[in-house]
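For this depiction, one protein chain was excluded, whereas all remaining protein chains were kept in their positions.
Naming follows writing order (A, B and C), and every chain is counted from residue 1.
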Amino acid sequence: MKGFLFIICLLVLGGMFLYVFLSPMFGLWERKEVANYYLNNSLEMTGSANLVSSIVWDYRGFDTLGEETVLFTAAVGVFTIVIFGMKRRK
Amino acid sequence: MITYVLLVLFAATFLVLIIKRDEIAIAAILFSFFSMCYMFLNPEITVFGFGGWSPPFGIVWVLDKLSVFLALLVTGVSSVIAVYSLKYIKERRHRYYTLLSLITIGLLGVSLTGDIFNLYVFFEILSVSSYALVAFFLDEGAIEGAFKYLMVGSVTSLFILIGISMLYGLTGTLNFADLASKISHSNPYMIALGLLVAGFSLKATIIPFHAWKPDAIEGTPAPIGAIFTSISTAIGVYGILRILFIFNLIQLNWVLISFGVITMLVGAFLALVQVNVKRMLAYSGISQIGYIIMVIGFGTLLGITSGLYHILNNALIKTLLFMGIGIGIYLTGKENLDEIGMKSTPLLICVGIGLLSLSGIPPLNGFVSKWLIFMASWEISPILTAIAIIASAITLAYSFKIFSSMFLTTKRIEVKIPKILFIPVVILTILCVLIGVFPQIGLNIIEPAANALLNQNQYITAVLGG
Amino acid sequence: MDIIVRTIVKGLFPFIMLFGVYILLHGHLTPGGSFPGGVIIASGVALIAISFGLRKAERVIKEETAHIIEGLVALLLVLIVLFESFARYVLMPTGMVFELWSAPQVLFLNLAGGVMVSMALILIIFLLMKE
Partner (left out) sequence: MLEIYVGMVLVALIGMYCIVWKKNMIKKVIGLGIFTNSIHLLLIAIGFRAGGIPPIVTRVNANYLALQAVDPLPQALVLTSIVIQLSVTALALGIVTLAYRHMKTLDTERMNRLRG
């Protein structure tokens, strides 16, 4: 019974998502002023042919710096958890 | 100025493991606290674009009064905890300090950023480092609690990501001010708003999302418990405030009020029945957040001011209590209520003051914000004030329970408290008494923050108008 | 692992590394960049670790050196990204487009990011494999 109820509320959530995705204003290119800016003059400003790399490292470089720290946190976190787990067991 | 703070903090996190000296991390966090105090002095909104790009195209950090107030609170509490845990954590201290300074970067980033995807990235830095710290003490309870927290935390931060991609699909930009000028209150936007607020309410431990907190806090060391209950909940509340600020929806909304009331009562009742001290403080943190959410739901200036004031006080009191009780756990080694009796009058005074101000006794800072809350709720409807008074009565009950079990029980052991552990506790006690006696100190920090929250177009012209 | 897997991995390892470095270096010209390049390099080392065991993989790169390299490269990354408006004078986008040196800044950050990703993944793989 609980499983059935849970699937119902999942479907409701999915319905909400679909309502937003299929609304007329979603993903229109007229509204994407920032994306058109990147497409038009990212080659001159950053010189990189791959526009995605120019966004990842030049326009939104701070995001990627933040995300490298997330990766560094994961490495330190796994280092903290696994090493101590083993020492304690011996 | 911001780049130096970030440079110092990032350099500290990356170098602690190589140079193997913890003082770098403490110095970095203290430096960021003092530079935040300096930032708070200049009155107008400063906008800093990374890489020299103008706002809608590059990432922008906006330092208005609300963000700097929160950054001040965050860096202050984590610097006190950095000093405190120098003695408290005995083994694997370098990794602990790396993760602690990463949590500070995450908290600082979430409070100061002006770009919604950057908010998600720093929220994720904060979450990943607190997943690792929850599993720090590695007994069975910690592992199960850490895994549950990781699962629930990453599902809700994915809800935030869905909300962000919805907003990008609907408006085409990622900058707060740009979003604010393009958002209309039609249905698709409301669903995106609902997802974002649900995502942030996990960190703020509002009722449907509070289950992870007691298990997580039981497994962590006490200083990290202080961080969880005081500032990472403050960041969750700030996330909700900032999202409502973007949608220009800071007005009376009964959804938040009802969630706040439920969280307040359930948190208070559950705190009463706990045996483990850390779990009790965790539930008490949840009920204090219930106060804040209820008051924010009023949307009036007095409501926002009392909410922010209670965030400040709750952070100070919870950190003081967790550190005081942490000393108990550090000395006795046990965490249950009936086993941490201690015979030391200085600690008795400090923890006593903390507990009294938690339950809102007049001369102390808890009373000031509780009084503001009662006044704010009186304007809306007297029933809410009655409920708030009942909840603070329950708070009085369980704070007396902690006090009696720690200091009045028969079997108390003679203890000598190490210096480094005691200085932060004394500093916070003095701060609590100071704010309680001169509430104007807190007000002239919080008044501009509340005003900054209420007028949105000043923010937009500052960021976009240039 | 048995002999067949070991010989194949021994044969493939240099090509995997070469391909990873190629993706890393051409991040600003062709699709791919710091993350795919870093992951390919890390997967090469992971293949060695799985088939030859951790001791042999330690000869490729020890754990402590991975930590130190990751910390230093991260520091370098922080310096460049935070002071990007100054870094752009040094790493000016040169006139020639579509060549290796067309975007020195994106190329340099790609390399640093790729090294960090591969070091972090190697660390995680080594730690999770420790018995």
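We adopt the following convention: a residue touches a chain if its C-beta (ideal position, glycine included) is under 8 Å from a C-beta of that chain, and two chains touch if they have at least 3 such contacts.
Quick caveat, the model's predicted, so the values are computed rather than measured.
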Touch partners, limited to displayed chains, of the chain removed from view: A, B, C
Options B:Ala135, B:Leu355 or B:Leu453, residue touching the unrepresented chain: B:Ala135
Interface residues of chain B (partner: the chain not displayed): 117, 121, 124, 128, 131-132, 135, 138, 140-141, 143-144, 146-147, 150-151, 154-155, 158, 161-162, 165, 168-169, 174
Touch list for chain C against the chain that is not drawn: 29-31, 33, 35, 97-98, 117, 121, 124, 127-128
Where the unshown chain meets chain A, residue by residue: 3, 6-7, 10-11, 13-14, 17-18, 21-22, 26-27, 29, 32, 34-36, 38-40, 42-43, 49-52, 55-56, 60, 63-64, 67-68, 70-71, 73-75, 77-78, 81-82, 85-86, 89
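Criterion: only the chains that are shown with their structure count from here on.
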More contacts between chains, A-C or B-C: A-C
Intercentroid distance (Cα basis), chain B paired with chain A, Å: 25
Chain centre separation (chain A, chain C; CA means) in Å: 21
Chain C, residues touching no fewer than two other chains: 74, 78, 81-82, 84
Set of chain A residues in contact with two or more other chains: 58, 61-62, 65, 69, 72, 74, 78-79
Complex contacts: residues of chain A adjacent to chain B: 16-17, 19-21, 23, 25-28, 31-35, 37-38, 58-63, 65-67, 69-70, 72-74, 76-81, 84-85, 88
Sites on chain C touched by chain A in the complex: 27-31, 33-34, 70, 74, 77-78, 81-82, 84, 93-94, 97-98, 102-107, 109-110, 113, 116-117, 119-120, 123-124, 127-128, 130-131
Chain C-facing residues of chain B, complex: 3, 6-7, 10-11, 14-15, 17-18, 50-52
